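Below is one structure, written out as C-alpha cells; comments come after it.
Removed: one protein chain of the complex. Kept in place: all other protein chains.
We call the chains A and B, going by the order they appear; numbering starts again at 1 in every chain.
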Amino acid sequence: MTAVTAGLLAQGMLALIAAVLAFSVPPRVRSVVGGTLCALTAGAGVITGALVLVGGHGNVTLVLALPVDPLILASSRLGGLFMVVISAVGVLVSVYGIRYAHGAAASRTSWAALAAFLLGMQLVPAAGNSLTFLLMWETMAAASTVLLLADHAHRHQVSSAAIWYSAMSQLSFLLLLAGFGVLGAAGVTTFSASGASVSTTPAAGLAFVLLIIGFGSKAGLVPVHVWLPRAHPQAPSHISAAMSAAMVSVGAYGALLVCTRLLPGGPPWWGVLLMVFGGVSAVYGILQASVTSNIKVLLAHSTTENMGLVFLAVGASVLLRSYHATAAADAALLAALLLLISHALFKATLFLGAGAIQHATGEIDLDRLGGLLRRMPWTAATFGVAALAAAALPVTSGFVAEWTLLQALIHGSRLGGTPVAVVVSVAMPLAVAVVALTAGLALLTFVKSYGIAFLARPRTAQPAATEVPIGMRIPMVLGALAVLAVGVLPGPVAEMAASVLPATRAPFLHTIGLGGISIPSIGVVLDPAALVVLAAAIAVPVAMIVRILSRRHPTRMTALPWGGGGSRARPRMQYTATSYAEPLVRVFDDVLKPSRDVQVTHAGESRYLVERVQVEQRMADVVETRLYRPVLNAAQRFGVLARHAQNGRIQQYLAYSFVALLVVLVVVAV
Amino acid sequence: MTGQAVVIAVVQLALLIFVAPLLIGVIRQVRARLEGRVGPGVWQPWRDLRKLLGKNPVHAEGSSWILTVGPLALVLSSLLLCVLLPLVGALNAPMIPSDLFVIVSVMLLGVVALALVGLDAGTAFGGMGSSRHMTVAALVEPTVLLAIYALSIPAGTSTLSVIVGARLRDPAIIISPVSVLAMVALAIAIMAETGRLPVDNPSTHLELTMMHEAMVLEASGRDLAWLEVGSWLKLAALLGLLGNLVAPWGIVTDMTLWSVLLGIVAVTAKILLLGVMLSVGEVFLAKVRLFRVPELLAGSFTLALLAVTASYLVA
Partner (left out) sequence: MLTSIFPQAIGLCAGVLLLTSTLMVWRHSLLASIGLLAAQGIGLAALVALIGVHSGDAQLLVVSVLVLALKGVVLPWILARQSRASTRTVEESPHQNPIVALLTVAGLTILSYVVLGRILSHVGAVTAHAAPIGLAMVLTGFLLLVTRRRARSQLVGFLLLDNGIATVAFLTSGGVPLFLELGISLDVLLVVVILYVFTGRMHAKFGGTDVDTLRELHD
C-alpha cells in the first residue's frame, strides 16, 4: 500500500469518525471535536494531494456487489492539485467553524454534514471512473444542501434558497449523468483512457456540451448561476466559504477533466463555446457584484466572475490547441489553474472576513456598515489583502493569475509573426477586452466593499463591534498570508501547476530569481519579488522624509470633517455602497435594468419645501426574469393542470395503475 | 545591463521629480496667458509644495491611518511608474522588464489608494469623488489594455522598452493605422486616467463636476502635498510615455554620458511640449457632463478594438 493509497483511505476514515463523533459527543465540546476532525480530514487531503503532486501513485478499488462498475479512486496530477487546493480551504473553514459555528450551524447534523461535504469535494478529483465521480459529486451536493438548510427554522428565506439550490444541483447532476452516459456509449468509461480518438465525433460534441453545462452550473456560470447569490447569504459563513472557494473549483475541475483528459484535442468550436460561456459569466457576474450592497451576495457574484475567467482561459486553451498554437495554449491552461488556486485562497479569506463582520456587527449589508478598520484591525487587514487579490492588483496571487491569462491571450493570436486563424484573431482581442473590463469592474467592486465597510464612520448606530476571537482570526490570517505568498513568490506554485499540464515537453516554465516565473516559449517574465525590492528601495527615502517632517509638524486631530459650509457632517450624509455604484448603474442601465421609485413628500404650505425624499431602487437579475420565470410559470401551469388528475379518490388512482399495466402489456406484446 | 538600468532608473527618478511640478507650472502658466491673466509663474507648484510640506496635517475624528498611508502609497506608485517606464532610456533590468501589464497594475494601486483616501474621511464629497473616480478607472481599463495589445503586436511583446526600441528602428510603424488608432485611444485613456479635461476639470471646486478635487478635500498639509505630487508625477510620466511612443528619437539605447544627457533633454522637451499642447487644448475644451464620459470612453475603446482588428490588415 503506497502512501497515497493510505492517504485516500485516511480521508474516508477520518470523515467517518468525524460524523460519528459529531453525533455522539455532548454539545459543549461538539464544535471543538467536530471542527478538529473535519480539519484533520481536510489535512489528510492536503497531504495526499501533495504526495501525488511530487510523484506519488496509488489507487483504491472497491468492487460492489451490484452489477455495476467498481468504485475506483486513482491518483492523477490534475486531481492532486485540486485535492490540495480544496482541502486547504477545508482546513481553513473547519478551524474557523470551531469558534464561529453557533446555534443551528453547530448542531450534530451540521458537523456530520460538513465532514461528508469535505470528503465528497476532496474525493471528486480522485475519482477514477464516472460512477465514482457521480457518487462523490452527489455526496458533495447532498451534504451541502443539508448544511445550507441548517437555519431553516428561523429564517424563511433559507428554505427558498435551498429549493433553488437543490433544483440546480439536481439539474447539474442529471446533465452530468447524461453526459457521462453519452461518453460511455462513445467508448470512454474510465478516466485513465483518453478519448482523443473520438473527440471529433458528434457524440463527443454532445457529451461535451452536456458536461460543460453541468459543470458550469456547479461553478456558478451564467445562465445557470441562479443558486449562487441565493445560497451564499443564507448559509453560515464558513459554509459559504467552503462552497464558494472549494465547491465551485470542483465544477472547474470537471471542465478541465473533460478538456484535458477525457476529450483532449477538441474542435475549435468547443473553445469558442467555452470562451463565450466564460466571458458572458465574467462580465455579468462582476457587473451584478459591483451594484449589490449585500456583502455576501457581492462575493457570490464575484465567484461567478472568477469562474467565468477560468472557463474563458480553458476555452482559449482549447481553441489555441486546435490551431496548434501549443505554447500559448499551455500558458492559457496554466492561467486557468493559477486563477483557480488564487480564487480559492482569496475567496475563502473574503467569506471568512464577511463572517467575522457578521459575527461582530450582526450586519452584512454594506449600506449599514462603516468604520470597522479601527475596531477590527485583523479582519480589516486580511479582508484588505484578499480584496486586493480579487481586484487582481500586485503583489497578490490574483495579479499573477490575471497577468498569465493576459499574456497567453496576447501571444495567442500570432504564431511566429503570422496570424493563426480568423476566429482566433477575433476571439483573442475580444477576450482581452472582456478580461480588462472585468478587471476594471472588480477594482471598483472591491474598493467599494472595502472602503464602505472598513473606512469612514459607522453608517448606523451599532453596538460596539469588537475584533473576533483568535480562533477565527488564525484562518483568516493564514488565508491572507497564502494570497501574499503566491503573489510575491509565484514560482513554486506555478511550477507545481505547470507540472499538471498534459504532455509537458521541455520545461514549460522556469522559476527565476527568488520566485519569479518565466515562460520562455512565449518570452515573458514576471518577478514580483524584484518589484517589491524596487518599491522598498524607493520607499525608504520617502519614509525618511516623512519621519523627519512628522516630527517637525505632527498630525493634529479635529472633531469636524469638512461639511460644506461648516455644519457638522453627520454619518448619514456619507456615501453608501448603493450610492457608490450609482454612476455604474447609469452606465450599464440597459443591462442591469434597475427600477427606481422616487417619492417626494412636500411640506404642507409650499411645494418648493421638501420634507422627505424616499428613493427606492431594485435590481432584478435579468437572466432570471427573462429565462427562468417563463419556464417556472409554464411548470406551474402544468402543475395546475395535473391537479385535475389527482383528486384524492382511491379508485381513480387504482384505475391509473390498471391503465399503466395495460399499456405495458400492449407495448410488450407489440 | 543591470548596472546601466539602475543608472537610468535613478536618472529618471530624479528628473521626473524635478520636471513634474515644473510641468504643472507650465500648464497653468500657458493657460493663464491664453486666458489673458498674468499667471503665477512656472515655479508656483514648487512653492506650493514647500508651503504644504511645512504644515501640520489635520485629520478628522473617525478617520483612520489610511489618510496618512494612502497619499504615500499614491506617491510610491507614481515613483514606481517613473522608474519602470522607458522615459530617458529604453534599457531594462532583466528581472523587471517594463511589462505594460505590470505598469498598469502599479498605476492602479495608486488609483485605489486615492479612492480609499477619498472614502476615509466619511464625508459626502469624498465618497462622491471616489465613486466617480473608480467608475472612470473601471471603464478606462479595457481601453488601456487593448491599446497595449495593439501596440504589442508589431513588436511581439508587451515589454514597453522593446516596443519603443522597435519604433525607433522602424519609424514606419508609428504612422501605421494600428499605431495611430491605438495612440488616439491611449491618449484619451491617459486624459481620463490623470483627471484632465474633458473628463475632469483639475481647477474646479464645483461639487457637481469634481472628481479628483473631491477626493483630496479632506487632506491637508503634508498629506495633500503627497497627493498632489503623486498625481503630478503620474501625469508627467504618462505624457513622457506618450511622447516616446509618438517620437522615440533621443531615447538612450547605448550607455554614454552624452547619450544620457541627450535623453534627458529630449524627454524633458517632449513632456513640456505635450504639456503645452494639453494646456492649449484645454482652453478650447469644456468638461463633458459626467454621464457623457462613458460615451467618450466607449469611443476610445472602439478605437482600441479597431486598432487591434486592423493589425491583421497590414500583416
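Worth pointing out:
As a working rule, a contact is a pair of C-beta atoms (placed from the backbone, for glycine too) under 8 Å apart; a residue touches a chain by one contact, two chains touch by 3 or more.
Everything quoted here is computed from the prediction, not taken from an experiment.
Within the whole complex, the absent chain has one touching residue among A:V422, A:V613 or A:V666, and that is A:V422.
Checked against the hidden chain, the listed residues B:L34, B:A166 or B:V184 yield one contact partner: B:V184. Contact between subunit B and the absent chain runs through residues 172, 175-178, 180-181, 184, 294-295, 298-299, 301-303, 305-306, 309-310, 312-315. For subunit A, the residues in touch with the chain missing from this view are 422-423, 425-426, 587, 590.
In this section, only the chains that are shown with their structure count from here on.
Inter-chain centre distance (subunit A to subunit B, centres taken as mean C-alpha positions): 35 Å. On subunit B, the positions that touch subunit A within their shared complex are 13, 53-66, 68, 72, 75-76, 79-80, 83, 93-97, 99, 101-102, 105-106, 108-109, 111-112, 115-116, 119-128, 130-132, 134-135, 137-142, 144-146, 149, 152-153, 156-158, 207, 217-218, 221-222, 290-291, 294, 301, 305, 308-309, 312, 315. On the subunit A side of its complex with subunit B, the touching residues are 290, 370-371, 373-374, 388, 391-394, 399, 403, 406-407, 410, 414, 417-419, 425-426, 429, 432-433, 435-437, 439-441, 443-444, 447-448, 450-452, 455-457, 512-513, 516, 523-527, 530-531, 534-535, 538-539, 542-543, 546, 549-550, 553-564, 569, 571, 573-575, 579-584, 586-587.
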